[in-house]
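For this depiction, one protein chain was excluded, whereas all remaining protein chains were kept in their positions.
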Amino acid sequence: MFADATASDTALRRFLHGLPGVDAVGLEARAATLGTRSIKTTAKAFAIDLAISMIDLTTLEGADTPGKVRALCAKGVVPDPTDRTAPKVAAICVYPDMVATARQALDAAGGRDVHVASVATAFPAGRAALSVKLADTRDAVAAGADEIDMVIDRGAFLSGRYMQVFEEIRAVKEACAREDGEDAHLKVIFENGELATYDNVRRASWLAMLAGADFIKTSTGKVAVNATPANTLVMLEAVRDFRAAGGRQVGVKPAGGIRTAKDAIKYLVLVNETLGDDWLHPDWFRFGASSLLGDLLMQRQKLTTGRYSGPDYVTVD
Amino acid sequence: MSPIFEYAPAPESRAVVDIAPSYGLFVDGEFREAADGRVFKTVSPSTEEVLAEVAHAGAEDVDAAVAAARRAFGPWSALPGSERAKYLFRIARIIQERSRELAVLETLDNGKPIRETRDVDLPLVAAHFFYHAGWADKLSHAGFGPDPRPLGVAGQVIPWNFPLLMLAWKIAPALACGNTVVLKPAETTPLSALFFADVCRQAGLPKGVVNILTGDGSTGAALVAHDGIDKVAFTGSTAVGKRIARTVAGTAKRLTLELGGKGANIVFDDAPIDQAVEGIVNGIYFNQGQVCCAGSRLLVQESVHDELMEALKRRLATLRVGDPLDKNTDIGAINSAEQLARITELVDSGEAEGAVRWSPACELPERGWWFAPTIFTNVTQAHRIAREEIFGPVLSVLTFRTPDEAVAKANNSQYGLSAGVWTEKGSRILAVADKLRAGVVWANTFNKFDPTSPFGGYKESGFGREGGRHGLEAYLDV
Partner (left out) sequence: MSEMSGKPGAHTRLSVLKTYKLFVGGKFPRSESGRVYEVTDTRGNWLANAPLASRKDARDAVVAARKAFGGWSRATAYNRGQILYRIAEMLEGRRDQFVAEVAAAEGLSKAKATAQVDAAVDRWVWYAGWSDKVAQVVGGANPVAGPYFNLSTPEPTGVVAVLAPREPSFLGLVSVLAPVIVTGNTAVVAASERAPLPALSLAEVLATSDLPGGVVNLLSGRTAEIAAPLAAHQDVNAIDLTGADAELAKELETAAAENLKRVLRPSAGDAGGEDWFADPGTRRMLAFLETKTVWHPMGV
């Protein structure tokens, strides 16, 4: 489909730079306007449960331990012990060395259908040799990861070495192959805060999709600017346009900084109005978050009981 | 749009606004009935519900209001500018305090979505008073000489599309410069001006400085023809503007006119396409297209026509038409049956002349006056829908091949109020904006307003500017 675009370094550059530009002010205004949508009653209840089911419940700390990961898994499977109707999260997101622990914990808690996602490729900086990144990826896949969240080489991207970034994504995608013949799903993280411009976010989106990404993801959560409604909107437009141009359907994952139910609902409104039904599913849209789940549960309790809830009534990780 | 994520209704509460069953004229600081006792009804366009009965001012009432304004002029113009400023600051603050109430009121009386009255009209109204308040004691620094004088009594006639905002555009600079005013709001949207009278009361504004006369076209005609006024400011149709220009010919009355438009929104093939789509939508569907500076003619470079139309239609399918009080409504009601008839007539002519009509699937409420957002493709310069102001949610799409052709088509109009340019190439923006014969050019944006930014037209879109330092000239003897 897009073979011409990736035929050479020059062709790829020409293609990416030929994408329509993004006017930052207009983009942010549109994202802000959609943020004023007022979601009430049944629509809100639906949105909260949908948001919970889209969470990649995440812990990515140097201080992570098996105990911490097991607690997180338990919460992912049973988010609200007082209300079993609350849906499970989509996945637990951890470092590669915690993948096996997470898988065991999820299975033990009755969460076989909850995925394990692992960051890889020298997350979060991505500053390692390709061989190391691939080994990192294979390690996580071998340990049972269903999804790999890789980071792109922002240095290569910013210095215009698009083909290098493209080849690296391809190689990681190949490294996602599992023994059972399936592939771990590949999420490609751009680190929008470091790409700096929306034009770059749009180019990175196309670059990743051309290279085989199953998902495109805003950020690592480790830098100052992570997911914003505006940079997520650019990515939503990119997956929409990619499919309209004959490409695959690709998922989107904003990550970092989404902490409240109100925030999450704004993102769902963005998805709803930009992409519609086809993407309103955990297969196609995810939230990378840790504290978000707690607020969604409090809002859920408020809708169920009519009373405002408090942090004492939701479990900590 | 997703049927699995259908937003539940989110209506703004009507309880914040208390509409009385009837209103008088606001003359000399008091509400009074019309001298001949005539009244008319104002109706909510989205429900056809009668909101209130309003006094209909006749010639005698115009006399009284002008006389009151004349009496107030001496002391008001003699006040130190810093004192006039404080009254205007008070008004700005009270409007901010009462903005939710006024937004709901405006939506009820006008039919426009609460999202717009809340996020656009009311913030701009307050900002306009705040901005002009600051000028009142700085007029000697405005570039009109060391001690510029006010004109006297201003007769001001405003339209129904932005009732309170147009009031602010008229009253704020007039008062800041030391004039007193007699203002006539539009027949179909009198209420917010009457509520503004109450804001003046709360602000302690001296009586007679602001007088509000409700009525129809005959009231406005009597006001602009009155011998006792020194200045006429009118916003409305070009046809009425010409009549007024004839009326004041040979008199000493100063005149500024803010009239119709047929704004060209030019999209080049290198435009930021997603933002251009938003700009087109905002340009023609904002306020149901009932905007004098609407981007009602879309000029698209032929090479991106199909792509842009597809994106635009996809976007239009997500517009929510319906109850203006619902916070999720994008497109509200048409202001009156008369306006709806005019839109319908022009749209029919577009079809008859061979343009291709398209609207997204949308259910329109049974009661009230509604028109679905509409796009006409295959439009040529010769079609009525490419030349006449429709003042409704109807976009006429034309194509061009070269920048020169775009400019030539854009300028080929009796009007010259607004234009838009969409391109990522900075030098092209500057070159095209320079050649457009329009008072406001929006580059990679549309329908943006600010009290510091002068607004007004070329050619038959009127003369004079409103806003900014430039706007003061209309109310000073310079």
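By written order: A and B. Residues from 1 in each chain.
The working rule: a residue touches a chain if its C-beta (ideal position, glycine included) is under 8 Å from a C-beta of that chain, and two chains touch if they have at least 3 such contacts.
The model shown is predicted, which means the values in this text are computed figures rather than measured ones.
Chemist: Looking at the whole complex, which visible chains does the left-out chain touch?
Modeler: The undisplayed chain, in the complete complex, is in contact with A, B.
Chemist: Considering the whole complex, which of B:F26, B:F268, B:F455 or B:Y475 touches the chain not shown?
Modeler: Once the missing chain is taken into account, the touching residue is B:F455.
Chemist: Of the listed residues B:S192, B:S396 or B:T445, which contacts the missing chain in the full complex?
Modeler: Selected residue, touching the omitted chain: B:T445.
Chemist: Please identify which residue in B:K41, B:H141 or B:K242 touches the non-displayed chain.
Modeler: B:K242
Chemist: So which bits of chain A touch the chain we can't see?
Modeler: Against the missing chain, chain A presents residues 23-28, 196-197.
Chemist: So that we can see where the missing chain sits, which residues of chain B does it touch?
Modeler: Touching the chain left out of view, chain B contributes residues 127, 143, 238, 241-243, 245-246, 249-250, 252, 257, 259, 414, 429, 433, 436, 438-445, 448, 450, 452-456, 458-460, 462-463, 465, 468, 470, 473, 478.
Note that only the chains that are shown with their structure count from here on.
Chemist: How many angstrom lie between the centres of chain A and chain B, each centre taken as the mean Cα position?
Modeler: 44
Chemist: Spell out the part of chain B that touches chain A in their complex, as residue ranges.
Modeler: Its residues touching chain A are 1-10, 115, 119, 270-275, 278-279, 318, 327-328, 424, 444-445.
Chemist: Which positions of chain A touch chain B when the two form their complex?
Modeler: Listed in rising order, the residues are 20-23, 25-27, 29-30, 36-44, 46-47, 50, 237, 268, 272-273, 276-277, 280.
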